[in-house]
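Here the complex is missing one protein chain, while the rest keep their positions.
This part shows subunit A:
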Amino acid sequence: MSSLLNTRIGFFMAVRQIKRSSKWTTGLIIAVMILTSLNLIVVSGILVGLIQGAIDAVRTHYTSDVIISTLKNKSYIENSPEVMSVIDKIPEIEGVTARYLKGGTLEANYKTRVKETDKPNTAAGTIVGIDPTAEDKITDLSKFVVEGSYLDANDYDQVLIGSFLVKKYLPIESPGFSALDNIEPGTKIRINIGDIQREVTVKGIVKSKVDEISLRVFMVDSQFRSIIGRNDYNVSEIAAKLKPGTNPEVVRDALKRNGVDTVAKVQTYTDAQPKFIKDLVATFALLGNMISSIGLVVASITIFIVIFINAITRRKFIGILKGIGINGKAIEISYVFQSIFYALIGSVIGIVIVYALLQPFIAAHPINFPFSDGILVAPVSGTLARIALLIFTTIVAGYIPARMIVRKNTLDSILGRK
């Protein structure tokens, strides 16, 4: 008997068995396969998406696609105006925001301090001078204002303060960490940058899951330059947003070719990721795979049981088929086809649910994790690989019980003898 003939007969029997089996049973098996395929795709997708959400947020709201920052041991990018003119000549760059950065301390409640010896209410943070319009265009900073309002280009002595510097948003009693108490829009605070002290008004509080935003104090760049005496327009950070579809590496390399890397560190958003983030992605992917593997084993056992019960209750008919001369291989193949059918239908429905429903929904309504807005990461290649694995496992899980029953003595099967 040719294997092609056995396959044809196996298919013939499988189609009819599926078509004429109980709709409820078929529905239940398919439901299990849908859940299994979702488990395979979604669990690891959410775990990776949890970190990916953080990475995307850093990219969208802090580094943008390419970030140019100071070299080690430098507090600003030398010849920043020349760097800006190089940037202007690169057509793939849609826009930039330049930032002036200085470490400093903030002090609140100084007016209500009773004695000079009382411990002042201070917090350490990075003071950032920005062009509010350019910054908002590139990083949507205004979106994160949770109290008060966003900066205006003409604001003077006004700041946006990061929520990690405000005690009511970060109620941590740690001896090594201090935040400002009683802060709200309109509150006066002091900013100390080196020897310079300035009293400013809190115009708004910004709260983001990107730590770099929540730990900073923002003010209008023109005033910040005058405070720190930076008249050369040398900035500390330039975040460049690229035109859609542009590979950030291409722009990074173009900037390097133009000598920008001699005065600044030029990185894509990926380059700028700390190693622990990359490790986290790998760890979560591994975790996801481990959990998915359990799902795969459960699915295999489910299919094994389903096919085993199906085959054992049909043992008499399997015996009759063999008795009238139907090749055992054809009978086994019919069960393999049934397994493939269940796995395929379950997977296809699972894929439709993931790509047509879950992924767009979660993208529009990210999962609110404490440190990121989690998305569902489900690359098509990875999904197809998982589905292929599921189908393969299902085939094996369907074949083994079918073979066990088919191998039994023909007459014993027909007569129902043990």
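Going forward, a residue touches a chain if its C-beta (ideal position, glycine included) is under 8 Å from a C-beta of that chain, and two chains touch if they have at least 3 such contacts; residues count from 1.
Keep this in mind: contacts and distances are computed from a predicted model.
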item: Name per UniProt, for the chain absent here [options: "ABC transporter domain-containing protein", "Potassium-transporting ATPase ATP-binding subunit", "Fe-S cluster assembly protein SufB" or "Ring-1,2-phenylacetyl-CoA epoxidase subunit PaaC"]; value: "ABC transporter domain-containing protein"
item: Candidate in contact with the missing chain, chosen from A:Lys322, A:Arg386 or A:Lys408; value: A:Lys322
item: Residues of subunit A (touch criterion as defined above) contacting the omitted chain; value: 1-2, 5, 8-9, 12-13, 16-17, 19-21, 317, 320-328, 330, 410-411, 414
